[in-house]
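Below is one structure; the comments refer to it alone.
A single protein chain has been removed from this complex, and every other one stays in its place.
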Amino acid sequence: MASQDLRNGQSIQDLIAKSRNRKGKKITEKTMPILLFIAAFISVLTTIGIVFTLIFETFEFFQRVSITDYLFGTQWYPFSGNNPTFGVLALIMGTLKVTVIAVIVAVPIGLAAAIYLSEYASDRARRSIKPVLEVLAGVPTIVYGFFALTFVTPILQQLIPSLKIFNALSPGIVVGIMIIPMIASLSEDAMSSVPNSIREGALALGATKFEVAIKVVLPAALSGIISSIVLAVSRALGETMIVSLAGGASPSFDFSVTGSIQTMTAYIVQVSSGDAGYGTTIYYSIYAVGFTLFIFTLIMNLLAHYISKRFREEY
Amino acid sequence: MRYIDDSVVMKRMKTRLNKNKSWKALFLTGTLFALLCLVILLVRIVTQGIGYLDWDFITSFASRSPERAGIKAALIGSIYMMCIIAPVSMILGVSTAIYLEEYAKKNKINDFIRMNISNLAGVPSIVFGLLGLTIFVRALALGKSLLAAGFTMSLLILPVIIVAAQEAIRAVPKEQREASYGMGATKWQTITRVVLPAAIPGILTGSILALSRAIGETAPLVVIGIPVILRFLPDSLLSEFTALPMQIYDWAKRPQEEFLYVASAGIIILMLFLVIMNSIAIFIRNKFSKRY
Amino acid sequence: MMKNENNIKINVQSSQNVGEEITATNEKNTVFGTNNFNLWYGEHHALKEINLDIKENDVTAIIGPSGCGKSTYIKALNRMVELVPIVKTNGEINYRGRNIFDANYQVEELRTHVGMVFQKPNPFPKSIYDNIAYGPRIHGIKNKKVLDEIVEKSLRGAAIWDEVKDRLNQNAYGLSGGQQQRICIARCLAIEPDVILMDEPTSALDPISTLKVEELVQELKGNYSIVIVTHNMQQAARISDKTAFFLNGEVVEFDNTDKIFSTPRDQRTEDYISGRFG
Amino acid sequence: MMKNENNIKINVQSSQNVGEEITATNEKNTVFGTNNFNLWYGEHHALKEINLDIKENDVTAIIGPSGCGKSTYIKALNRMVELVPIVKTNGEINYRGRNIFDANYQVEELRTHVGMVFQKPNPFPKSIYDNIAYGPRIHGIKNKKVLDEIVEKSLRGAAIWDEVKDRLNQNAYGLSGGQQQRICIARCLAIEPDVILMDEPTSALDPISTLKVEELVQELKGNYSIVIVTHNMQQAARISDKTAFFLNGEVVEFDNTDKIFSTPRDQRTEDYISGRFG
Partner (left out) sequence: GEKETDTNKGTETNTGSETTNNEVAQLTGSVSGDGSSTVAPITEALVEIYEEEQPEVRVSSGVSGTGGGFEKFIAGETDFSNASRPIKDEEKAKLAEAGIDYTEFLLAYDGLTVVINPENTWATELTVEQLQQIWVEDGTTKKWSDIDPSWPAEEILFYSPGTDSGTYDYFDEVILDGADLVKSAELSEDDNVLVTGVAGDKNAIGFFGYAYYLENTDKLTAVKVNGVEPNSETIEKGEYSPLSRPLFVYAKNSALKDNEAFYNFMEFTLKNAGDMAGEVGYVRLPDAMYEEGLKTLEGLK
């Protein structure tokens, strides 16, 4: 058996010593970190690429349209042949309307689902419901778009007769439905990562499940929950197909949700799939709008970052 | 001098229990609402599209007549595009995750990379479309090819994969690494033989979910200007192609109402695709979830 | 609940005047009466025909080798076992005369009388103050002043007041393991329970902290009935009045602690205590 | 590496013939010589001017209260401390005469001579076989037959061969905690280290498993030099030849174990051993 001491009386250490200092091993150790760093740097290049892509054309745009008119104007009529105006506030307003409605729909429902799944549902229920919700998150937005236009809007029109066929409400609700799983799933993750021992501690004091959920688990998972909401918001801000299909194309700076709107993303799609001549002001305007959108989501992401850093839970 | 008065506690107990019950019902309603949305969505799509869904639909090219229209080019195109996205995004994503979790020291550059990744995750897909058009289609002259679209989509889902891989790598207990180092293993050996094998289920799950997002994305393809009228399959990486969401979007815009049903049939295919991918992800997750 | 007994006890006011407690009863009351109690995890029969009476103001230690059902039993006493969905039980455990496994027995009510301290310290990720005030708050005490008093009293009762009084608003996770465990004990005291269950409360602690918790248990026993699971036989011998020896889900022997450790009746008990297995 | 000493030892052949080892040296060689060694975690001075000689084929126990630097010291011996990026050191630790903190000392090489067993059993989530073969494989041994031999020999050496020989291809996580710990010891033996470092190897184990591991340590000491950190003074007394008592990052006393436990020179040692603190 092993009594032969590994053939020829060699000990394991001898065998190890023999194969020590293979060249390949050393080179791998040295080069891998460099290769990995290069891979990591690609994400930085991507951002640089995005910023440069947007900035050059945006710069061109501001040669033609004054930056103050753009930032503070409330009229967005770029196609008006005689007197085009580029007041981005109208588009921002459309974007915000949809986002706010989506958040109003998604946060309570998403959180309810998260709490139910993490605190009440049986393990089996959780394990089957969560993936189904993830399917909901994976439904392509174009599918949601038609759902909004051909299903949700007609139903809403029954309830609200003054509702236009294109409006902020329907896409807002559907974007909300789309981000429910995101909030539910990420918040559920945050809540289930609160250790069970902490739950047991509360239950052992005679707390009901609801009290455990609201007073112990929720606060403990707060930063995860808030970041999930912020991420969902930035998803709603950047949502494109739903609003292009169901939101309409009439940007206006008002607070009505029953009338037609246009969001920043919908405008970009409109022009991308439209007839704007290459090199026209309209062509450059999509980059300016894209840049504005980029800034918006950047702010949201920095916010999420700040929140999860500032309120990081420790247990 | 007891502070907790038993009779008060008992009196409140009823309200507390009722509160618990009614909130539970409310939470359940929320969950069911979300599920109901999915059901309605699916039922509508299936009832609209099932009539056009048959083997011919899968094996024919698009056509001017709804009866003969098929999804072959888009389906194969999407699959080919996946074949580019999967390796590109996973190699880049996992490498980045390994770098950040195992090698990156705490310094400004690495903080910036981390920050940058979480920001990228929130950049709208349409902006990635603008990037792809400017960089891959135009600057690198790849044209509206598989490669250009594949790269664009890879970058789009890269942050998601990085984050998933980072989490999976982080979940490998420190003790495992210590055990490996303790045997005299080098860092790279520890990574390839201990960390990655343990992290692979998590990485795969995250990646598959990210990939399934990539097949459904429409906006970047619209911006890049992927063709929809074509009757051939891609024969090289630089070949033009079309993809499922693009084909669906095109059909849905057609004047004939029948094309709306054809679009629904296309959506069914797309959703099947997604469900299969999600199931694989769930299978992997459940199979390997309890390990340590 | 506690109407059927003359519970004339004076609470510990601060850690100084320990030992002054007076009990008016001579024959000790039964707090938990366990009658032919069985418990299964799915198919696994984890507790078999348990009969065990836990008396008021005793420290009852439960010892036995790993997997014998100690934790399961102690968690049955406040129905915490039910958190495992596959658990089935039969037989009864009477708390103060009422079977806690009765369909209409409110588990929340039971747990306000039966506190629990766990193996690993598990404070809430909140401030020290909020940790202690959690229990009273869910029971409807909102008055800030009353809460302040409860917090101080409980922290004193857990012999940790002096260490934390200047940082009540800091997160409990900033404390050392031993301090956290005492915070958990204080949290449990804050709802003024009748019984305190402790599942290996010192196994995650260093010797100094262990000593402090052991001392604390001695102080508390004047006012509370304590059931403590321990791996450590010396600990059982040091602090408990009664000891139950569990083996394979059965109670092999249950008697006064001195008796168990000096002249056990059962051979298996002797073997275990003398370290022949375990 | 090991050229400068007459390392005439015969390996354990199987767990049966323990005790037949022969050492040709009378005066024991120094394996680890620690000279004025200091270590900081950032600003925190965790090890202060340590001087300690660890001899060949001894079991050296390291005891001391929590946070005194036991783990830090033992992890310094195979430079595992360096996994914490903020660590700074000065002074030297000589392994077989060479300072391991020398810039050109290959840490991987050091660790093939100095094995380590951790507090919590940490097998890889692989088959038992792959766990044991891990070390030899990373060092380039690919021959299946040689690997088979190494695996059997190491498992026998760790006194667990009989328990697992029929399920070498099963995942190591299917084993009990005690078995896992012995798998970890076997994994360590598979590269035939010169020294084995153990950081509280039994603290997560039940008494029976603890006993087995302790017996194993006794068996192994004929062939390996062993450094073991323990919380449990009885354990130190039972199994070690020498004992070092650490306090606040300093070595208070280092002597033969009987000496330390019977007539410690230092008052603090006596206080600690008699349980007055810590």
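Chains here go by letter, A, B, C and D, matching the order in which they are written, and residues are numbered from 1 within each.
Methods note: contacts are C-beta pairs under 8 Å (C-beta built on N, C-alpha and C of every residue); 3 or more make two chains touch, one makes a residue touch a chain.
For clarity, every value in this text was computed on a predicted model and none was experimentally measured.
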Let's see if you follow the contact definition: name the visible chains touching the chain that is missing. A, B
Residue among B:47, B:63 or B:279 touching the omitted chain: B:63
Of the listed residues B:228, B:248 or B:270, which contacts the missing chain in the full complex? B:228
By the contact definition given up top, give the residues of chain A that touch the hidden chain. 77, 79-83, 149-150, 154, 157, 164-166, 244-245, 248-250, 260, 269-280, 282-283
Please identify, in ascending order, the residues of chain B that touch the omitted chain? 61-65, 67-68, 137-138, 143-144, 225-232, 239-240, 242, 250, 252-257, 260
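Operating definition for what follows: only the chains that are shown with their structure count from here on.
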Label-sorted list of chains bordering both chain A and chain D is B, C
How far is the middle of chain A from the middle of chain C, if each middle is the mean of its Cα atoms, in Å? 47
Please set out, as single numbers or ranges, the residues of chain C touching at least two other chains. 108-109, 112, 138-139, 191
Residues of chain A that touch at least two other chains are 208, 211
Which of line, ring, star, complete or other matches the graph of chains that touch? complete
What residues on chain C touch chain A, complex-wise? 78, 80, 83, 85, 108-112, 115-116, 118, 120, 122-126, 134-135, 137-139, 171, 173, 184, 187-188, 191
Quick check on the complex: what are the chain D residues that touch chain A? 11, 13-14, 109, 112-113, 136, 139-141, 146, 149-150, 152-153, 156, 190-192
Spell out the part of chain B that touches chain A in their complex, as residue ranges. 16-17, 19-20, 23-24, 26-31, 33-35, 37-38, 40-41, 44-45, 91-92, 95-96, 98-100, 103-104, 112-113, 115-131, 134-135, 155, 158-159, 162, 186-189, 209, 212-213, 215-219, 222-223, 225, 245, 248-249, 252, 263, 267, 270-271, 274-275, 278-279, 282, 286
